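Missing here: one protein chain of the complex. Every other protein chain is in place.
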Amino acid sequence: MTTSEFLKSAAIIVAILVVFGLAAFGLNFYTQPLIEANSAGAANDRLNAVMPEGAKGYEDITSTLTLPEKIHPKADDPSSYAEVIAVHKETSGLGYVIECNWGTKFSKDVNTLLVGISAEGNIVNINSESYTDSINMFEKQSNYIDTYVGKDSALSDVSLVAGVTYSSTAFKAAVELAFTTLTSNNMITAGVKSDDQILAEFIPELHTGLGDNGVLKGDEISANGNIVKGWKSKNNTGAAYIMSKGEAMYLVLVNNSGVAAVYDTEKNVVTEEHNDLVTEALASFVAGTDYSSLLAEKLNSIIDNVAEGSIRMIELDTFNKVSAAAEFTTTDGNTLYIFYSQPLTYQNNVMEVYTVIDSNGAIVKNEIGTFLYGHGVDYLPIYNQGYGNLNSETFINYENKYVGVTEDTLNDDLLVTGATISSSAVKNATADAFATFNSIKGGEQ
Amino acid sequence: MSNKIYMLRKTPSPLLVLAAGFVMASSSDVRAALAMGIAVIVTLLLSSIVISALHNIIPTNARLPIYVLIITGFVTLIDMLMQAWCPVVVEMLGVHLACLSVSAVIFRDADEVAGCHGEFESIAVSLVTGGFLTAIMLVCALIREFFGNASIWGINVGFMSNYKISALAGAFGGYLVLALVLAGIRKLGAYINSRKENA
Partner (left out) sequence: MTLEIILGIILAGLLSNNYPLLHFLGTGAVLENERSNKRSLVLGLGTTLVMLIATLITWPINTYLLAKASYLQTLVFVCVVLVVVEVFHLIEHNVIEKFCKVDFTKFAINGAVLGLCIHNTHLGFVEALVTSIGVGFGFTVVLAVFSALEHRVDDDAVPYSFRGLPIHLLTAGMIVLALLCF
């Protein structure tokens, strides 16, 4: 390369660099503001999605607040949790976006929720940023998130999704925690729970036949007359009605024997004062299922010395998973009791448990009619299946573990790892059988 | 010209060997493919025009740096505009947009065509080359986005979401789909050729 060629090349290169450098410099005046707006917009997009139109910008105020502690909403699942991780304030005062995480043993460990709450304290929108299990949740109940939109911290009419109870419990707990964050820091006022909401929350506790680990489970009954809302149990253990009378609301529980009880919003029993409500509820309930022949047949197959003609059905006055009870005597003169209960297990499938208790309150036999275990579509009785830790041999041992158990010795040793939900359903059913037994014995004395 | 059109029949041509990198990188999403295609066409077009206009005063020995700098200059400007107008796509393309400036395809086009031919031929060739690459990218992107990501143009295709093959959206999918598309094009080319001979 000659010197002149070299100089020429260098001059051209310098010229090119100068031209493009200047062009880029000039163009930068146009693009720079746009690029900055884009990057700011991208960060705010996720927050804007849960705020009303016209949100200007956000300020992270997490560090200035006292956040509520992480909670574990499902008592029987220590890995379930809900926690608040960040709070963003909309700068023009439209509201707040609270970032929460939740998880359960059935879902991903970390599911992030963005809860947008307006300055008035109502949910604007919720965005589930990462969901695997919640996809299932949304499929089971379409527009699940829509049931939250517009609600205040009382979250009235927001239910859990049957079959995805763990995830929806944690989801709801996360949303409640978002509200707690704002109310405890006095940023919004708490919503007031309506009477029917308060009463509905009593049901899982007062009528365990319609409750499962504190969650209301039942088929909804449409409103009719004084009945505002109602649920019929999925396992023939009765029904629950929320009824209005004048200004007040009452909860009416009915069991399979057609016995009813009325509660007011203070959880006081007011059956005597409101017999008209009982009549109306029983009219709606029609009649319970008659299990007398089933019990007789079962008794003869599991107890070999039942005295002929001694079986006498007992009217239930408890409200729990027990849907039938009977008293009978054996040929050697002992009086025993049998309780038939139908606890719910995986995805609301019904199991059958027959508990035979002697007059001293000890279990003679705990026969499990169908023990359902497993995920997916196959809910097989596991007599001959080797599911979990329960094959047919250990299954008999499992049943035998209940023999001699009294109410005081009913404990977590009776659970089976690998079949926790099913075995805790049996345990809960047995506890209800003891409760019913105590009520019968109490009545006799 | 006829050479270039002939090239389409005989693909994979040397052109695609050199372009394989950014073709595969930008073919996981239809938006990215289209944006990359436009960037390639515009860069080819502008650099061809400038280079063919200047080719008489550019010393032969200094071709490489001068051509590359001209291309880079245009890529820089296009990059800036795309960042302003379509940041989503720029994020998807990442460093590949900048790397267009040292892409062998554009350099070869500049070197072999624009450096020794007139403007009009250069423009025609860059349009054919750019259009061809864009078409390949779009076809690959349609396949990869639909089957790999269950979406088209970033919009989810509901019924596919349970059947998507995630591997197609990744690096492996890039190789597989490009290979299949090229084989398909060659089969088609052979078919057309045989039809022509028979006719």
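Worth pointing out:
Which chain is which? They are A and B, in the order written, and residues in each are numbered from 1.
Here, a residue touches a chain if its C-beta (ideal position, glycine included) is under 8 Å from a C-beta of that chain, and two chains touch if they have at least 3 such contacts.
A quick note: this is a predicted structure, and the numbers were derived from the prediction, not measured.
Looking at B:17, B:53 or B:116, the residue that reaches the missing chain in the full complex is B:17.
The chain omitted from view is touched by exactly one of A:17, A:269 or A:283, namely A:17.
Counting over the whole complex, chain A has residues 17, 20-21, 24-25, 27-28, 31-32 touching the chain that is not drawn.
Interface residues of chain B facing the missing partner chain: 12, 14, 16-22, 24-25, 64-65, 68-69, 72-73, 75-76, 79-80, 95-96, 98-99, 101-105, 107, 170-172, 174-176, 178-180, 182-184, 186-187, 190.
Please note the rule applied: only the chains that are shown with their structure count from here on.
Chain B has its Cα centroid 54 Å from the Cα centroid of chain A. The touching residues of chain B, counted against chain A in their complex, run 54, 57-59, 61-62, 65-66, 69-70, 72-74, 76-77, 80-81, 83-85, 87.
Residues 1, 5, 8-9, 12-13, 16-17, 19-20, 23-24, 27-28, 30-31, 34-35, 38-39, 42 of chain A are the ones touching chain B in the complex.
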